[in-house]
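Heads up, one of the protein chains got dropped from this complex, but the rest are sitting where they should.
Note that the chains take the letters A and B in the order they are written out, and that residue 1 is the start of every chain.
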Amino acid sequence: MNKQRRRLFIGLAFLLPNLLGFLIFTAGPVAFSFGAAFTNWDLQGSPVRFIGFDNFVNMATDNGFWLYLVNTFYFLIGIPLSIVGSLAVALLLDSKIRGIVVYRTLLYLPSVTSGVAVMILWKALYNPDFGPINRLIESVFGVQGPNWLLSTQNLAALGVEKVGFVPAQFGFGAREAILIMGIWGALGGGNTLLYLAALGNVPSELTEAAELDGANRWKVFRNVTWPQLAPTTFFILVMSFIGGLQGGFEQARVMTGGGPAGTTTTIAYYIYNKAFVELQMGFASAVSLVLFALIFLITLLNWKFGNRETTY
Amino acid sequence: MKGSFLLTLLGLIFLSVFAASLTPPPPGGKRTTLVWATDNNPVRAEQCALFNKLNPDLFVMIDPQNADSQKVIVQAIGGVGPDLFDGYSAENLENFVRAGIPLDVTDDFKKMGIDVYDLIWPTLLPGCVYRDRIYGFPRNANTNAVWYNKDLFDKAGVPYPKRNWTWDDLIDTAKKLTVRDSAGKAKQFGFYWDFGNTSDLIFQSGGRQFSKDGTVCLIDSPEAIDAVQRSRDLLHKYKIAPSPMEEAALATQGGWGSGGITFLMGGRVAMAYGGRWWLNLMRSQKGLNLGCVPLPFTKKRLYQGGGGITMINRYSPKREAALRFLKYMSEKSYNDLINAQADAISPVKKYAYTKEFLFNPAYPQEDYNEVWRFVTEHSEAPEFSPFLKGTELAPLKNQMDLVKNDLKPVPEAMKQAAIDTNARIKRSIEINPMYAKMYRELKGETP
Partner (left out) sequence: MAIRKRKLNLGPHIALVLLSVMALMPFIWMVLASFKELADVESPNLWPTSWHPENYAEVFRQIKYAQYYFNSAFIAAWVTFLTLVTSSMAAYSFARIQWPGRDSIFRLYLATMMIPGLVTMIPNFSLMVELRLLDSYAGLIVPAAFSAFGTFMLRQFMMSIHPSLDEAAEIDGAKPWQIFWDVVMPLCKPGLATLGIFTFMGSYGSFFWPLILVKSDHLRTLPIGMMYFDGVNGRQTNLIMAASVMSIIPLILLFIAGQKFFVKGIMLGGVKG
C-alpha cells in the first residue's frame, strides 16, 4: 500500500501544475458555461436568475441565428475543395524530382503565415476598385470584377433577410472572397503534409502489382492509392468539420465586421458579439453550447459513416 | 536539460522586469490624473489644457480607444475603468445607470450650485437626468443643419440655398450638383445624407418611433413610413446622396476614408447634413468655402438634438477631482471655448446668445452661427423606449438596414419592424419584473 500511495503522490506532484491550470481555465469554465447558459447573466448589474430554456427559445426565434448558422455551413463548402486540392498538391510533391523541398516550403508559406496580417493583405487585394484581383479580372476577362467583400451576393443565391433563395443574389460576394482566401491558405499546408506522409506509407508492391496488371495511372490511383489514403482522408475530414464549424471569427472581425448585412457572420462571430459587445453572457453561453452540441453531433455522424469506409 | 530550462526562466524573469518598466508613467506627473474616456476629436486637447490651467493640482487626459460604452462598463466593473466617461443619449444613459456605472451627482450638484434644469438646453436634459436623478453634465449641444460648398455651387452656376427652402428645392439643387462619369458612376454627389438622420424626418412629419411612454412602437404609422420613404428616396430614387455601396466605393479613393465630413472636405459632395462640430476637422482645410442653412421641413420644424454628456465612474477613487471637472463644464470659460472651437454649441444656453458666439474674429467667414443656434432652439431629444435594451432594437435596426441598402420596400419593412419590436417589448415586460413594475406605474394596470 505504501508503494501505491507513494506513486499516487509522485504522479500527482508531476501533474499538479498542469492540472491546476486545466481545472481553472478549461474544465471549470466548461462546467460554468453549462450553468451560465440557463441564466440571464449580462455583466451589467441585472440580478442573475435562472431562466430555464429561455435563452434557447430566444435563439431559435432569432432570425439572425438561423442566417448565421447557414453562413457557417456555407463556409464548409471549402472542405471538400481543400481536401481534393491538398491531395492533388501532395501527389505532385510526391514526385521524385529535384528541388522538391523548395516547392514544399514555398507552398507551405500561406499556411504558416496565416493570421491577421494575411487577412489584412487579402482585404487590400479584394478592394473592388484598386485591388490587384479585380485589376487582373479586368485585364484578362475584360469585365468589371465583383464587389467581393462589399457584396451580399453569393454562389448559392442566398437571400439576406430570411433563409432562402433569391435569384438576384447570385454572384461573387463576401462569402466567396473568404472561401477563396481560405482555400489558398489551406493548399500546401498541414493537410498536404499528412497526405504526403500517407502516400509514403502506401506499400509500393501494391501499386507495382496494379501497374503490371496493365492499369493506367488513374486506375492505380483510384483502386489502390485512394483506399490506402482513406484513414488520412477521414481524419482530415473530421478535423476540418470541427474546425470549420467554430471558425470564421477572425475573418469577420478583421475583414468585414460580419457584414455586409450579416452575410459573413458565423456562429463564432455571433457568440463574440453577444458576449463581448452586447455583454449578454448567459445567452452567448447558450449559443456556444449549441455549437458544441452541433460539433459533437457532426463528428459522431462522420464517425459512423466514415469509419465504415476505412475498415474494409 | 534542467540547466537550459532554468536559464530560460531567469531570462524570462529579467524580461518581465523590463516589460514592467515599459508601462508608461502617468503624464500628469505629480498632479492627480483624471482619465476621460471620450472621442478623439482634436478640440479635446484644448478643453483639457484649459481645465489643467485653471486647476494646477489636476491633470485630465483623454483615452479615446476605450471610450466605447461596453468597454467602459466592463472595465469599470473590472477595476480598470476611466474616471470620467461620455454618454451620447438618454438611451445610453439608461444603459449605464442600469449597469451601475455613473455616479449619482444630484446632491453634489446642489451643493455646488449647479442647476441643470436652469442652465442647459432642454433638449439635453433626457441625456443626463434619469428618473429625476442627475448623472452628469452635458459636454455640448448638437443639432444638424445643411452644409454647402460654395465653390461647387459657383462652378455649377447654381444659386445658394435659401433659408426657408423646401424639400423640392433641396432635391432639385442636389440633382444639379450630382456629376456622373461616362460609366454612370457618380464622381460627385449633390447631397450627403447619413441614413441615421431618418429620425429627423420622422420628427418633421409629426410622427414618432415610439409612443410617449415607450410601450408601443409606432414606426408603422403613415407619418413614420412617409418619413422613412423620403429618407430612402434620397439615396435610391433621386440618387442625389450616396448609397452604402457607393459610399464605400467613393471612400477608397485616395486614402480619404468615408463619412460626410471627409466627403465634404474632399469636394465629393456639394451639400451634407451634419453638425457644427464638423468644423473641428474642416477648419484645418484651407480654401474650403462653406455656408449653411437649416434642413427643410415637411409638417413641422423640429430636429433631433443631442450632445455628449460627461459622467463620473462610480468606482473611481478620484470623485472630488472628477466633480470639479463637471463644474468646469458648467462655467463660462469652458462654454466660451466650446463656441469658439465650434465643438457644436455650448451646453449652457446663455453663452450662445453673446456677440462672441455670432462673430469669431479668428474665423470671419463663419457668418452662419445664428443658424446653428436656431436649429438647436427647434430640437428635441431622440426617442427611445425604456422597455428595450440596446440589443432589443435589432429588429428595427435590421429593417432600417435593409431599407438603406434598398433590399426591401419601405412600408413592408416598417410594418415588420413594428411587429417584431412590439413583440420584443411585450416579451421584456413579461419576463422582467422591473419592466413589469414600470409598465404598471405608467399604465396603472397589469400588463
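The rule is simple: a contact is a pair of C-beta atoms (placed from the backbone, for glycine too) under 8 Å apart; a residue touches a chain by one contact, two chains touch by 3 or more.
As the structure is a prediction and not an experimental result, all values here were calculated from the model.
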Option touching the unshown chain, where A:84, A:106, A:156 or A:209 are the choices: A:106
Given A:43, A:160 or A:261, the one touching the chain that is not displayed: A:43
Touching the absent chain when the full complex is considered, from B:56, B:79 or B:287: B:79
Chain B, residues in touch with the chain not shown (by the definition above): 1-2, 5, 8-9, 12, 15-16, 19, 22-24, 65-66, 71, 74-75, 77-80, 252-257
Chain A residues touching the omitted chain (full complex): 4, 7-8, 10-12, 14-15, 17-22, 24-30, 32-33, 36, 43, 89, 92-93, 95, 97, 103, 105-110, 112-118, 120-125, 129-130, 132, 135, 184, 187-188, 190, 193-194, 197, 231-232, 234-235, 238-239, 242, 245-246, 249-250, 253-254, 268, 271-272, 275-276, 281, 284-285, 288-289, 291-292, 295-296, 299
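Criterion: only the chains that are shown with their structure count from here on.
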Between chain A and chain B, centroid-to-centroid distance (C-alpha), Å: 39
Interface residues, chain A side, partner chain B - complex: 43-46, 51, 54, 64, 127-130, 147, 150-152, 160-161, 260-261, 276-280
In the complex with chain A, residue positions of chain B that touch it: 70, 73-74, 77, 95, 98-100, 244-245, 248-249, 252-253, 390-391, 394, 398, 401-402, 405, 407-408, 431
